[in-house]
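One chain of protein is taken out of this complex; the other chains stay put.
Let's look at subunit A:
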């Protein structure tokens, strides 16, 4: 079953006389329980695509259906319910509220639900422990490092057990140890709870955790790779070879 369908999605920026098309007609289907990686050179439109798919941004043209309904036509209440109960979003630039502590930021999504205090606390402790930020709970965002902010942002996205997670370079600011623990965590919820994940990344190691990797170039789908039952190491090799074929700006290949 497709949880997400994008048909001929286009997105342009700019004004009348200087239109710049960033997404040039993208078709993409994501089945429930998939872990999709999105790769491509910088400026290819990955962030834009993710934002459009996650209902954060509006496409200029095209239809996006989540769970069978067109999000452009969804009622405000239904869209909000969807975001509250199903969606988790990890931002490339963290997007934390400066006025709230780490703990308050993470608990924010639960503030609308019906969980009682003890339950929320337990959920917080679990996710904070998994991401290694328990000690930071009373700090404010401007008192922690970039990687710690990124993990806080991830914790906020995951705390309400979403069934669909969008992550924009969630490991961009992390060292390899925290990166692999976050990826492991994502892989875990994907395997155990059948959570659908879409993750933009530049890192072939990160995308080797995925079950499918979609390559984007100049606003179009370039190719895609399925992991099947390959070992992660072998899948990593496949990704590397597509990436060098893709060339790009050399920023991606190390």
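Operating definition for what follows: contacts are C-beta pairs under 8 Å (C-beta built on N, C-alpha and C of every residue); 3 or more make two chains touch, one makes a residue touch a chain; residues count from 1.
Basically, contacts and distances are computed from a predicted model.
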{"item": "Among \"Formate dehydrogenase\", \"Electron transfer flavoprotein subunit alpha\", \"Cytochrome c oxidase accessory protein CcoG\" or \"ABC3 transporter permease C-terminal domain-containing protein\", the UniProt name of the subunit that does not appear here", "value": "\"ABC3 transporter permease C-terminal domain-containing protein\""}
{"item": "Contact with the hidden chain (one of A:8, A:29, A:80 or A:223)", "value": "A:80"}
{"item": "Missing-partner contacts on subunit A, residue numbers", "value": "51, 55-58, 76-77, 79-85, 87, 89, 91, 95, 97-100, 104, 108-112, 142, 156, 160"}
